[in-house]
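Missing here: one protein chain of the complex. Every other protein chain is in place.
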Amino acid sequence: MAKKCRQNAALIALTTSALALPGINVKAEGAPDYTSVKYRYTSYAEDKAPEKYTVEGDLERYEIQANQIQLIQPIGERAAITLDYLSETMSGASPWGVKQGADNQPELIMSGASIEENRQDIGARLKIYDQESSISFMGGYSRENDYKATYGGLDNELHFNQKNTTVKLGLRFSLDTINPTQQEGQSRVSEEEKNSASYNLGVTQVLSQTAIIQAGLEYVQLSGYLTDPYKLQDSRPDVRKQTVVSFGYRQFIKPTDSALHLDYRSYTDDWEVSSHTVNIAWYQNFGDRHVIAPSIRLYNQQKAKFYGVYYDENSATEYFSSDYRLSSYQAMSYKLKYIKYFDTWSFTVAGERYESAGSQAGGSLDEIENPGLVSFTRWTVGFDIKI
Amino acid sequence: MKCCLDMSLKRLSTIRFYGLLIALLSFSGLTACATVEPWEKGILAKPEMGWTLDPVESALESHIFFSKEGSSGGNISGGSGGGCGCN
Partner (left out) sequence: MNNAFPIFVLTLIIFVTLPAPANSAKIGDSLPITLPSLFDNKKMISSNQFKGKVLYVDFWASWCLPCRKSLPQLNELRKRLTSNGKGFEVLAVNLDGKPSEALEFLNKYPVNYPVVYDATGKYPKLYGVRGMPTSYILDPQGRIQYVHSGFKNSDIKKIEALVHEMLP
């Protein structure tokens, strides 16, 4: 089998050089040839903090309203620029920490109700298409009252085997500055920096006329101030090395006119956080104008080595955090998306419900469910216009 | 609900990367000589066969997960973006 493939490859090389059939044009398949504008409005609301465990602060947790606009503009016939703008308004309380209550019961300390905060993010990407490859350059800037990030990156896509195989290499960096808002009675850092660099490699393979698979490997290194300045007794290492392996699979099902999406991600880092994520989605066409897509996402995380549900002065270590994000927990989310296509525009609405819970009730202290674990509901509506 | 979620996720976490990688290898081995011709890609060209049907919504969704969970990355087709995600 392998030998036969090799012979074929040799033959094509020979005939290509021998025939010299004059070509007129270098094809740059994939470059968009029209301007498009996309708009999305998202409303995100977290469930209230659990009244039973909350001993201080406000129960009303985060709410976010976000507006996103994307413009894709072709430049010539083989390049396109994509501009992204995001503005989000955030308000509500967030967990400050967890302390030990009677009978080892965790007691949640929430912040007070916050004033409205705003984050704005503007990004641009230039993609240049060639016959068997493409290259993208991207950069952007994100600003909120206590945090600024300047980011950029590079992607290179190479097509092989009549575009049945695509290899993608990507680089990303982000240079961030954090200026925590000061709170009376708490001493916080005034200005700290945090940087990240990420390298990724992805391979996409067409399996058949109806199936395609993708595998990805990503390495990220974060360095600088990685502690959460808003948490009590939070102290984290100043380096974090993350490795992500991911797989994606798409299968079209002709008899029902639908597409199955399977995605899996495995995450590990040197803080000993690890997680598995599975996403399953079903895109059901109704004619060529309507799509309904239910999906489910499962998430399972193992805690960081320095995580504890609450701080214990007697066994204090160099690093500590009681951030629910670093605890062992599971989450499940359900999503339903609808798309309606018109001739030159489309409309979409999506709703998502996310619920998380501690991995195991009882057992050791590490396994006490963090009362700060979040559950939320998200709604997104929007439209795309072709110009 | 919770018990079933526990079980399914536990089973999931016992799956080794190797299993998946070997599965991928055998997939690629099987298809090594069965090329899909350029004119046979009508179905693969459908938007619902892409990696992300709605990159704008996905970008925000990824940002929410990044902000609220202990892990990130793996979204090779999606965009990046800054932000603290502290609260």
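A and B are the chain letters, set down in written order, and residue numbers restart from 1 in every chain.
Definition applied: a contact is a pair of C-beta atoms (placed from the backbone, for glycine too) under 8 Å apart; a residue touches a chain by one contact, two chains touch by 3 or more.
Please read these numbers as outputs of a predicted model, since none were measured by experiment.
Chemist: In the full complex, which of A:43, A:133, A:150 or A:243 touches the chain missing from this view?
Modeler: A:243
Chemist: Just name the one of A:77, A:191, A:238 or A:312 that touches the chain not displayed here.
Modeler: Result: among the candidates, A:77 touches the missing chain.
Chemist: One chain isn't shown here. Among A:89, A:161, A:317 or A:344, which residue touches it?
Modeler: The one listed residue touching the chain not shown is A:161.
Chemist: Where does subunit A touch the missing chain, residue by residue?
Modeler: Residues of subunit A in touch with the missing chain: 5-6, 8-9, 11-12, 15-16, 18-29, 33, 77-78, 131, 160-165, 167, 201, 203, 205, 215, 217, 243, 245, 268.
Chemist: For subunit B, which residues lie in contact with the unshown chain of the complex?
Modeler: These residues touch the chain not displayed: 17-18, 21-22, 24-25, 28-29, 32-33, 35, 37-43, 45-46.
Here, only the chains that are shown with their structure count from here on.
Chemist: Hey, how far is the Cα centre of subunit A from the one of subunit B, in Å?
Modeler: Result: the chain centres lie 11 Å from each other.
Chemist: Quick check on the complex: what are the subunit B residues that touch subunit A?
Modeler: Per the touch definition, subunit B meets subunit A at residues 2, 5-6, 8-10, 12-13, 15, 17, 20-21, 24, 27-28, 31-38, 40-44, 46, 48-51, 53-57, 59-61, 64, 68-76, 79-84, 86-87.
Chemist: If you look only at subunit A, which of its residues touch subunit B in the complex?
Modeler: Answer in residue numbers: 1-2, 4-5, 38, 40, 42, 44, 62, 66, 68, 70, 84, 86, 90, 94, 114, 119, 121, 123, 125, 138, 140-142, 144, 146-151, 153, 161-164, 168, 170, 172, 174, 176, 178, 198, 200, 202, 205-210, 212-216, 218, 220, 228-230, 242, 244-248, 250, 252, 254, 258-259, 264-267, 269, 273-278, 283, 285, 291, 293, 298-301, 304, 325-327, 330-332, 337, 339, 348, 350, 352, 357, 359, 374, 376, 378, 380, 382.
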